[in-house]
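Left out: one protein chain. Kept in place: all the others.
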Amino acid sequence: MNFVSDNVVGASAPVMEALARANGGAMAAYGADEIARRVKERFAELFEREVAVFLVTTGTAANALALSSAVPPWGLCVCHREAHVIDDECGAPEFFMHGAKLVGLPGAGAKLDAGAVGAYLEGLPKSVKQMPPKALSISQATECGTVYRPEEIAALGALCRDHGMALHMDGARFANALVSLGCTPAEMTWKQGVDILSFGATKNGCLMAEAVVVFRPDLAESLAYRAKRAGQVISKGRLISAQLEGYFAADHWLDNARHANRMARLLAEGLMRLPGVRLAWPVEANEVFPVLPRAASEALRAAGAGFMEWTQASLPEGETIAADEALIRLVMSYATQEEEVRRFLQAASTALSRQAAE
Amino acid sequence: MNFVSDNVVGASAPVMEALARANGGAMAAYGADEIARRVKERFAELFEREVAVFLVTTGTAANALALSSAVPPWGLCVCHREAHVIDDECGAPEFFMHGAKLVGLPGAGAKLDAGAVGAYLEGLPKSVKQMPPKALSISQATECGTVYRPEEIAALGALCRDHGMALHMDGARFANALVSLGCTPAEMTWKQGVDILSFGATKNGCLMAEAVVVFRPDLAESLAYRAKRAGQVISKGRLISAQLEGYFAADHWLDNARHANRMARLLAEGLMRLPGVRLAWPVEANEVFPVLPRAASEALRAAGAGFMEWTQASLPEGETIAADEALIRLVMSYATQEEEVRRFLQAASTALSRQAAE
Amino acid sequence: MNFVSDNVVGASAPVMEALARANGGAMAAYGADEIARRVKERFAELFEREVAVFLVTTGTAANALALSSAVPPWGLCVCHREAHVIDDECGAPEFFMHGAKLVGLPGAGAKLDAGAVGAYLEGLPKSVKQMPPKALSISQATECGTVYRPEEIAALGALCRDHGMALHMDGARFANALVSLGCTPAEMTWKQGVDILSFGATKNGCLMAEAVVVFRPDLAESLAYRAKRAGQVISKGRLISAQLEGYFAADHWLDNARHANRMARLLAEGLMRLPGVRLAWPVEANEVFPVLPRAASEALRAAGAGFMEWTQASLPEGETIAADEALIRLVMSYATQEEEVRRFLQAASTALSRQAAE
Partner (left out) sequence: MNFVSDNVVGASAPVMEALARANGGAMAAYGADEIARRVKERFAELFEREVAVFLVTTGTAANALALSSAVPPWGLCVCHREAHVIDDECGAPEFFMHGAKLVGLPGAGAKLDAGAVGAYLEGLPKSVKQMPPKALSISQATECGTVYRPEEIAALGALCRDHGMALHMDGARFANALVSLGCTPAEMTWKQGVDILSFGATKNGCLMAEAVVVFRPDLAESLAYRAKRAGQVISKGRLISAQLEGYFAADHWLDNARHANRMARLLAEGLMRLPGVRLAWPVEANEVFPVLPRAASEALRAAGAGFMEWTQASLPEGETIAADEALIRLVMSYATQEEEVRRFLQAASTALSRQAAE
């Protein structure tokens, strides 16, 4: 019942096997290996077009590199005020962008609305005293477990085009969003105006495999150099490329994501049946955010469940968390077992009944 | 016969096995795993003192992070003019140090001499027009396959102390140098005045495992934040810690290094017996730098041998490479087989005989 | 009636005369001139202690340099959310601090309250995912024309001490705040815990003269280098030092500030007597922020008055600006003439009467 995050588990079997297979023999270093070549072709197939792909070691690096290719040191990057890039990366984007500024805007369910972003952009003073906006970054799935619809992305894409900004997607949970929408990778990205993507695979079954996928060729030029100088070009590059080969084979990655999302729905449905529990946001990917009595939350922890209490929250209008309540985050992964979910629901039921009795 | 580098092979069996063992089950993310705790204790044992250890993904990142902890953006970092940090990292140190400057000094065999460095430091203008020296970086083993003696390191350490500079060691081939000297890790580092170390394990048997080891506590404060914001804190941290656990177990790492060094000596001795071949520098670790007729070098390549031609060279006084000669680099790894070495020597012998006959 | 800012006028006569006097003859360059030496002694006298002083060209540079000495690239700098450093300097602090982050907190009248800042600091997650707070920056006088009392500064100073943070004061309008409080420079700064000060003189009678004044010696080390590498060390340094000599002579600077503040009070009192006008904040220095009918504001502009409409506003609780109202900023300078103020009041009276009649 460790639901702290989808990164508390190791790699899935097909990924580990691909890695073990690739370990033997001599191979060109620094990402010039044959597997990397194949994996990059696979990315092109998946996205139905030419793409530049840079394999990196962390989602933080992928995001920061992607943004640094689009935002000059004197530019502004707009994002949601609870975005991972502004809140959880210790200023990595600011470091890679050499002092460019992130501006966080509000939005329900950690989603940005094109109307609100547009109003913000219109309101910016036109003066050299203020840094000009150069990129917009959105998370798919979001930090609240919600998912942008393609048309919502398209509206943000159009806005970016109008303002000369690049559109970046932080796809740390790309696969979870993708299977949730049931669309193609292309339909969720460049067809709606996404210029550059952080493609995450670690949370969904790899040990460590992330990629920057570039749809606008002019953004690609600098990335090879930027990745190298950021210490992101590992010498035995097969480590990442082999994992991705295993990840993509036979749609393993989509299976993983479907499983995690299904576990989330299962958990959400179970929780909704319990009295005194409500969900802060709809469950659209692999994360569940219930609000429950604080005592119940503590009982669950005592019963061995692992999860995070969530403090920064773009709650829906009218929603508030009472002092004796807790908003918690439960993250399902490719490895979550149905039995764990049932055990958690049982424990929750017990905790809530006990509390009701008191 | 792929002698291009010691990073063209994968991980050794004990390392891969440790990784596979560690893959199962849930574990704290971002380096807070139990294995990391044990590995850090192991580092303390190895170095016979408290150390701060930061596990990172590449040698470039280890070097750049280490230097950034010691050199402010307005400082100078002195190194050998053929040092990896100045020549092969696409400006990673400059990026992490935020524009601090690397200055490369000459020195035979890619080694810096305390006398020469001291003279350089004395000659620096004392003015705000020039950046003040804040660190010295040395490579152990060096880029020419030579090894600093402990007393040479001590002399540089004393110099750094006198000038208020930190002493950094780029230990991408730490183990090879260590078994070459036959001393302890402590004797090769902090006991001689090394303040901060890039401890490399990837080249010597891991797939990807590097560490920054800090001996001066004041240099450690910033590194946790710096590593995070550089995208160097991987979420499934066990990937690195498990490898290192396998690497250190039963002195596997020393065995690997001894093997590679032995292969290098074997190769060097064989080459020395061939007419028309000389070594640019003594073979002190796992790299061999023969000078041979260019035609023979080409014949070897045609025979399937892989290696790099070496162009930047701190040749010993009086040594020159003729136009019809080539200086090449042959790197032995933990996985190099004696049979490969013999095959290479045989091919070299054939090539040289043929050339002599023409 | 140009009340757009206190920087729309040139230098006062004594300042220009000092500059003209200093122009002749040869003098050491790059700030090593004799006048600079005297001026630095004068700073020490004014602040009743040893200080390190760096003469620079703009308030933006003074602020950014000061903050860069206190905040590492991976640190957080807390300020008011309407502070000049976060709003009006095109990211200069982020540039000089190499990607450190500014966080803007709310506070009535553009003032930060020690209690609120303390609560914010306590609430910060302790994790390497978040940058640690390293400095607090306050403006004196503030962007709303209000002034911190010494005891308010002392409370913030104590808070900084508790959290290992430096306290920076942006003193672009230092003299105006000083004469408003009637205290000494020491009482308004280091005696209350200020560690580093941007001392502004340009707005109060110079053409271009700003200084970074350092009270914590460890913050001074880097500034000589930082200023040079920021292009802030002008070669004919007498340009700045001579102005400051004229500025300080015979308390000219205090006279200038007293005059500007008096004009502001005169203006404020006049405005308060007009129906339909209220002040957004108390007038404590040389800036007046009236709220008046938008039509009246337009009529004043048509009558030749120059001023800025103010949009970012830390309004007092309960205060709002109606759609048909305007909040404007009127800045008095050393050169503002009483007659201008009276003319403005007359025009305002006319505009308001006309509007009332309609």
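Should a chain be cited, it is by its letter among A, B and C, assigned in written order, with residues numbered from 1 in that chain.
The rule is simple: a residue touches a chain if its C-beta (ideal position, glycine included) is under 8 Å from a C-beta of that chain, and two chains touch if they have at least 3 such contacts.
As the structure is a computational prediction, the values presented were derived from the model and not from experiment.
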{"item": "Options B:His80, B:His98 or B:Arg229, residue touching the unrepresented chain", "value": "B:His98"}
{"item": "Given C:Asn7, C:Thr184 or C:Thr350, the one touching the chain that is not displayed", "value": "C:Asn7"}
{"item": "Residue of C:Gly59, C:Gly107 or C:Gly270 touching the missing chain in the full complex", "value": "C:Gly59"}
{"item": "Residue numbers in subunit C that touch the chain omitted from display", "value": "2, 4-5, 7-11, 16, 20, 22-30, 56-62, 64-65, 89-92, 94-96, 202-203, 207-208, 225, 228-236, 238-239, 306"}
{"item": "Missing-chain contacts mapped onto subunit A", "value": "30, 72-74, 98-99, 128-129, 131-132, 222, 224-229, 233"}
{"item": "Subunit B residues touching the omitted chain (full complex)", "value": "73-74, 87-91, 94-95, 97-101, 128-131"}
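As a convention for this text, only the chains that are shown with their structure count from here on.
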{"item": "Copies subunit C and subunit A - interface residue numbers shared by over half, same or different", "value": "same"}
{"item": "Central chain of the complex, centres being mean CA coordinates", "value": "A"}
{"item": "Maximum centroid distance from subunit C, chain identifier (CA atoms)", "value": "B"}
{"item": "Subunit B and subunit C, separation of their C-alpha mean positions in angstrom", "value": "52"}
{"item": "Subunit A and subunit C: spacing of chain centres that average the CA atoms, whole Å", "value": "42"}
{"item": "Subunit A residues counted as touching two or more neighbouring chains", "value": "89-91, 94-95"}
